[in-house]
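Every protein chain of the complex appears in place save one, which is left out.
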Amino acid sequence: MAGNSLGQIFKITTFGESHGKALGAVIDGCPSGIRLAEADFIPEMERRRPGRSSFETPRTEEDRVEIVSGVFEGLTTGTPLTLLVGNHDVRSKPYGVLKNLFRPGHADYTYFKKFGHLDYRGGGRASARETAARVAAGVVARKVLAPFHMNILGHTLELGGIRAERMDPGVIPKNPLYCADPDAAVRMLEVLEKAKRAGDSLGGVVEVLVTGCPAGLGEPVFDKLDAELAGAIMSIGAVKGVEVGAGFEAARLRGSENNDPIRSTGFSSNRSGGILGGISNGDDLVLRAAVKPIPSIMKPQKTIDRQGRDATLELTGRFDVTAVARIVPVVEAMVALVLADHYLRARSGGQDFEV
Amino acid sequence: MAGNSLGQIFKITTFGESHGKALGAVIDGCPSGIRLAEADFIPEMERRRPGRSSFETPRTEEDRVEIVSGVFEGLTTGTPLTLLVGNHDVRSKPYGVLKNLFRPGHADYTYFKKFGHLDYRGGGRASARETAARVAAGVVARKVLAPFHMNILGHTLELGGIRAERMDPGVIPKNPLYCADPDAAVRMLEVLEKAKRAGDSLGGVVEVLVTGCPAGLGEPVFDKLDAELAGAIMSIGAVKGVEVGAGFEAARLRGSENNDPIRSTGFSSNRSGGILGGISNGDDLVLRAAVKPIPSIMKPQKTIDRQGRDATLELTGRFDVTAVARIVPVVEAMVALVLADHYLRARSGGQDFEV
Amino acid sequence: MAGNSLGQIFKITTFGESHGKALGAVIDGCPSGIRLAEADFIPEMERRRPGRSSFETPRTEEDRVEIVSGVFEGLTTGTPLTLLVGNHDVRSKPYGVLKNLFRPGHADYTYFKKFGHLDYRGGGRASARETAARVAAGVVARKVLAPFHMNILGHTLELGGIRAERMDPGVIPKNPLYCADPDAAVRMLEVLEKAKRAGDSLGGVVEVLVTGCPAGLGEPVFDKLDAELAGAIMSIGAVKGVEVGAGFEAARLRGSENNDPIRSTGFSSNRSGGILGGISNGDDLVLRAAVKPIPSIMKPQKTIDRQGRDATLELTGRFDVTAVARIVPVVEAMVALVLADHYLRARSGGQDFEV
Partner (left out) sequence: MAGNSLGQIFKITTFGESHGKALGAVIDGCPSGIRLAEADFIPEMERRRPGRSSFETPRTEEDRVEIVSGVFEGLTTGTPLTLLVGNHDVRSKPYGVLKNLFRPGHADYTYFKKFGHLDYRGGGRASARETAARVAAGVVARKVLAPFHMNILGHTLELGGIRAERMDPGVIPKNPLYCADPDAAVRMLEVLEKAKRAGDSLGGVVEVLVTGCPAGLGEPVFDKLDAELAGAIMSIGAVKGVEVGAGFEAARLRGSENNDPIRSTGFSSNRSGGILGGISNGDDLVLRAAVKPIPSIMKPQKTIDRQGRDATLELTGRFDVTAVARIVPVVEAMVALVLADHYLRARSGGQDFEV
């Protein structure tokens, strides 16, 4: 299995299973001279951490990031930056059932088919816990982008069919769902409560807005900025769709409606989502990700065992009702990682950015 | 500018501008011993070629693919396969206007910002013509996948707001829109006619279904099969959104609705789109791409010139009314390229496939 | 700084400074199902460890390899394998001098020029300690190659001008210089003693022989097996030259002398070093590396300080007199890493190997 690396110049490699000793990331290609301390990781790790609401399991990981290499006297040295996050709260789960049955909607079945084994302790690399390494690396990516004063802001646009109608950035950190519309947040919490009681789970839509992104990031053809952002966001376990700008709505517009007029003062509209021909145009980036409902539910489900025999899976214990809120900082991290890499790639080509 | 390569083992690099001498692709990593002739490219190149209906410009390129290297005595040798497609119908366009004005919705503005030049002859690498190289390479990818008897079938699911309600594969090649619903096709042609008369353009949704895809393709974490498919499809110029399986609809389902039950006889439903945890599960792959309306329209548009001054762009000549149908074989090609690469990657890991 | 990764399918990324918390490697692309335990690393780590003779500094690192991820129930899972080696014996060195002066023959000057900082604690990534991660990863590479029953055998061919005249594999582990000629080993120890008394250091030549390497490894053109082996071996800090087979001697032979006749029973000679056209031919691989004398010596040396002013460097403490013996297991590891990667690459192309 390869495929645990992302980026060409700002290249991260993540490692670690949910129930192993630790997980983490190596960042190869981080420029030297960036101030970095372990405390810098705390806020983002807190945002991603489970247990912030009654709809998330209370795994009590501190998720402290340890810098193992790459920093000397408080500054990055340009050598590989290794970030380690220990797994401390590795509880015994009801392994009895999972040792032999594939959980529907999970990667159990496909990992078994591909690798011939089943990490029944909780998903291994397919666990949501893997995203802790992404969020940690994303903190460093934001530091690389710091000269631009970008703001990479994610929020829960939709959850269980409830859609936010307002976008008030100040509201986002004030509710556990990271929703920018306080009224919608209340209703989202209601449908979550209902789903929880039903032993079921909910999905939603996460949106990320990037202000301050300079024009000229991205490469034509295969490494378009939107192509790499889409790939990076789709690589988050629960994501089943990605949109840029008007997205699927653009499919229903006419050219005269969809084209953003260009004015000496900037673009008059932003249906492009800030990207034209795969290259950022200086306007805000707008991205959306469809997040599926968490597959672990309390209802009995039809499945098969390792021998291929029909069986019924009945999970016990506590499970998250939705992954949407926790995915918000992960999508932000993926966006930061792709942008940092493209910034360094652009610089290799000699592009000068006014920062 | 890097970024003109795709794939890790079955690696293609495309090159060429729409108005240069030729465009093409080098495929590095094609296995040896595959029978390949120039005639093999004709059907797919014909499907992509413009001018098949009155809603497309009649650029009369033959789009003959020349094999420059990599084939000896009718078989691939394992050396780089070079495919060349000449540009013969390179007509003078109304350059006067384009030499100084940026076309809204096109890559003119961002290329100029990034590279400091403007290939005013017709988009350069950002031209739809670039996709000819993708389709040619896709033909070879399908040959690599031939042992699996996969069928990679694209069709126009939606156009100008008209959605196909039936999926009859036999109908697809019988209309110029590659629509699987003959009634919808008629209505799509009507809205195209209306848009054409209005000097406007239309977008739509392309769906690709892959039957016969074996379980075990794709890698966990960043190189998930759906992540790479999403990135590859989003790298097609006009695509603004990508979905796998239930896609954005999954965001509105409950876990109990969205999970596909597993039975000894297979999956009972396919909301996953054939991919779990980034790895194919043996079911059909289902992907959808949102295609924006073509930005070149006959209506006057607000823009700026190279000096940043407000101006109005009035295009003359003939333009395509929609790109949706022509993108169908391109999306198929991107899917084939990603699958071929992942098949060879899986083989490197020692996976055995029953074919 | 990128460049801390090696390999395309069996891809290792190393990290860690000599005086940081730990160093290690992440191996992405290791096949699943390989039995691996922490004890497996002990023998090779012992061979590389300093302090085995009076000509090496007695840094008393245990160099225990900790498996942080990628192994479950004693078998590799196919997920990234993370190997960690703690730095415990991080003594205070005479930093006073090194904080401002560049050591001749070391990377101090070039790192300072490139990265703008100086890890004066002992070389950072340029330290010989970095090779611990290579040796650890090499142990895993050998496991990947195990089906071939290859033997990758390094030895000290030359040291301080004394050349081994015999090649008796049984003798190699019996002297601290890994020399296959017991008489030469005695004389090598004598010149080392003399150099030590003079406060000086010595270089030499390491040879690696690989038996059991199957034909068909390596790729034509840039990724020739010998090209990648040469690059990998030259990436070891002290190596200044690499030869394959007859090497520089081939430059003085005639074609009729240098060509290895092919017989139905095999090659009659092996001046090619087992590689023709960049691809292994089934004969033994023969490689040699020129190792320069260790630059840290007790004699006063002319240098400059960070401000560019002339100065004299006088090192105190204890230093290794030669790196040759310790590099033997490192060269072996590099060879194993390149071969494992090429084996998996060949497998992706569909090559079958009789094992």
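So that you can tell them apart, the chains are marked A, B and C in the order they are listed, and the count of residues begins at 1 in each.
The rule is short, and it goes like this: contacts are C-beta pairs under 8 Å (C-beta built on N, C-alpha and C of every residue); 3 or more make two chains touch, one makes a residue touch a chain.
All values reported here derive from a predicted model rather than from experimental measurement.
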Of B:Ser32, B:Ser53, B:Thr211 or B:Ser269, the one touching the omitted chain in the full complex: B:Ser32
Option touching the unshown chain, where C:His19, C:His106 or C:Lys143 are the choices: C:His106
Residue touching the undisplayed chain, where the options are C:Leu83, C:Val208, C:Leu276 or C:Val335: C:Leu276
Chain not shown, touching residues in subunit C: 1-6, 8, 14, 102, 104-107, 109-111, 113-114, 125-126, 130, 158, 160-161, 195, 198, 200-205, 215-216, 218-224, 226-228, 230-232, 234-235, 237, 240-264, 268, 272-273, 275-282, 290-297, 299, 301-304, 308-310, 345-346, 349, 351
In subunit A, positions touching the absent partner: 8-9, 29, 31-32, 78-79, 220, 344-345, 347-350
Residue ranges of subunit B at the interface with the undisplayed chain: 1-5, 9, 11, 13-17, 20-24, 26, 28-30, 32-33, 66, 68-70, 72-73, 75, 77-82, 84, 114-117, 119, 121, 124-125
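The definition used in the following text is that only the chains that are shown with their structure count from here on.
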Chain whose Cα centroid lies at the greatest distance from that of subunit C: B
Rotation in the CA alignment of subunit B with subunit C, degrees, nearest 5: 180
Distance from subunit B to subunit A - Cα centre to Cα centre, in angstrom: 26
Length of the line joining the C-alpha centres of subunit B and subunit C, rounded to whole Å: 46
Mean-CA-position distance for subunit C and subunit A (Å): 39
Where subunit A touches two or more other chains, by residue: 1-5, 14, 114, 125
